[in-house]
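All protein chains but one are shown at their positions in the complex.
Moving on, here comes chain A:
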Amino acid sequence: MLVVDRHGRLVRANDAARPILPGAASGVRLHEQVPAWLADAHQQIVETAPPSTVTRALRGNIGDRFFEAHPTVGADGDVMWWLVDDTDRRLAETALSDVRRRSEVLSAVSSTLLSTLNVPRCMEVAAAMAAEHLAEAAVLVAPPQGRRCPLTFARQGAPVVQTTRQVDVAGVPGLAEALQGFPPVPARWINPADIPDWVLPEGFAGPIGSVIVAPLPGHGVPAGALILLRSSTEQAFTEGEEVFARLFAARAGAALSAARLYTEQATITATLMQDLLPPALHRVHGVEYAGSYRASRDHERVGGDFYDVHPGTGPSQETLVVLGDVAGKGLDAAVMTGKIRNTLHALLPLAENHEHVLNLLNGALLTSRHARFATLVLASVRRRADRVRLRLTSAGHMPPLIVRNDGAVEEAATKGTLVGALPAVAARTVETELAPGETCLLYTDGITEARGGPLVDELFGEERLKRALAECVRMPAEAVVERVQMIAAQWLSGGRHDDMAVVAISAPKAGAPTVADGQGGGRPGRSRSSE
C-alpha cells in the first residue's frame, strides 16, 4: 500500500510495499520510484477524480512482477494505492493459453500429417509446421539412404526446400543419436557455434541463438530427426518449448513412419505385380495359345491367379502350360504365386511325369506355419502331324474343358490333390488329342464363380461356361478366350469379382499357316531362350 499526495510525493509505504519499492521513503517523488504507467495514472487521477472516489484498477509490471493497482482518492486529495501482486495468476493464465495453443498445434499437426501418405509431402508439411509454430527455421533430416540424407528445410515465410545431400551427421551435436532414436540432448547443452553451415536454411538470418535436436520416433525404427533453430536476436528455447518440440516430433514421427510403411508396401506390391503380369501368348511349335487375365478390382490386392507357357526346346518337344490359383489374397498369396512359377520353371526337365512334378512342387511349398495351398492344371502339349497331343493333369483344380468340332464340350477326366498343404499329393493324368480346329480351355474359378446375371447374385457356373464354349466351335484360341472373358464380364455386369484367368490351347485349322511360329516377335511366354 502506498499513499501519495496530490503533488506526487510519497506520504507512506507499508511494510509489504517496501520490498517491492526499496527506495520508497516518505517525501520521495513517485515517478522516481515506480514505472511510468503508475506515475502517469496517479497524475491523471489527481487532475480528474473528485475526492473520496474509487476509480478503475490498473495493471502493469513493477520490476519483474505483475500488479493490479487499485487507487482510492482520500478526502484530502491524497491517493491511496493498493497494489495487488497478480504475477502467479498471470503466469498461470499465460501457461494455460500456451498449453491450449500447443494442443491446437499438435492436433493440427496430426490431422494434417496423417492425411497424406506421401513421404516427401509429409516431411514438407512437418518442417513447415515446425518453422511456423516452434522456431524460426526447421530442418528435417530423414534417415540416410546409403550415404545421402534427404533434407527438408523450412523457414518462416519462405517456401520449403527439399534436397538429398551427403552431410556430416556427426557434425551436429545430438543428431547422430537422434537418427538412431536415442532421447534428445537438452538444448542448453548444444553450443550454437558448433552447428555446421549445411543445417542453415537459405536466407536464415544468423547467427544461431539456440538449437533443439529432436528425434522423430517411428514404429520401432526412427523416422528421422528434427532440428529447430532460432537466431541470436530471438529468445532462447525454454524448457517448456523443448518439451513441446518433443511432443511435436512424436506426432510428426508417427505420421512419417506410417507414410514410409505405406510407400514401402505399395512399392513391393507394384514390384510383385510387375513380375506377376501374365505373358503374352501366341503360336508355339504349330500350336495356338491365347491367354487372358482379368485382375480382381480390389486394387490393393495382388491376384492369386497365374499362367505360364514354357515352350518346348523344339517342335518335337512338349510345351508345358501351367494355370493356377493360390488360395487367399494379398502379399502372402503373391509370394506363393511367385514361388510356384519359379519352382515349376526349374522342374521343367521332369515334366514328362506330372504327378512327380506336383509332388516335388508340393514339397517345396509345404510349411508348418500355414496351410495355404494352390490348385493348378498342367498341360503338356505337342503337335503331331495336324493334330495336337495333350497330357492334362489337375491338381485340385477345375478340369480343363475341350471343345470338339462336333459341338461337344468335354471335361478332361483328370483329378488330383491340391498342392502346398498335404504331406503328399496324388494326381491322375489324362491324354487326349485335339483335331484341327479343336480347343482345350484352362480356367480359374473366377470365371465360374462370377456372381451376377439376371438374379444379381447367381454364380456363372460350369454349365453356362460349357454352353458358351459350345458356341465357340472351330474358333481360333484367341477368339475363344475373348468370348469367355466377354460372357463372364457381361454376367458380372459391373459387379465385384475375383481374379479371372483363361488359357486356350488350339490345334490350328487345316490350311492355316503352320510355319510361322511367331518365335521372332513378342515375348514368347516364359520361354527358355538360352537353349
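Quick note on the criterion: contacts are C-beta pairs under 8 Å (C-beta built on N, C-alpha and C of every residue); 3 or more make two chains touch, one makes a residue touch a chain; residues count from 1.
By definition in this document, contacts and distances are computed from a predicted model.
The complex appears with one chain absent; UniProt names that chain "Anti-sigma factor antagonist" among the candidates "Anti-sigma factor antagonist", "PTS system galactitol-specific IIB component", "ABC transporter ATP-binding protein" or "Phosphoribosylformylglycinamidine synthase subunit PurQ". Screening A:Thr337, A:Thr375 or A:Gln485 against the full complex identifies A:Thr375 as the residue touching the chain left out. The residue from A:Val425, A:Cys440, A:Ala468 or A:Ile505 that touches the chain not shown here is A:Val425. Here the missing chain is touched by one residue of A:Ser210, A:Thr337 or A:Asn359, and it is A:Asn359. Among the residues A:Pro215, A:Gly396, A:Gly437 or A:Pro476, only A:Gly396 touches the chain that is left out of the figure. The omitted chain makes contact with chain A at the following residues, 325, 327-329, 356, 359-360, 362-364, 366-368, 370-373, 375, 396-398, 415-418, 421-426, 455-457.
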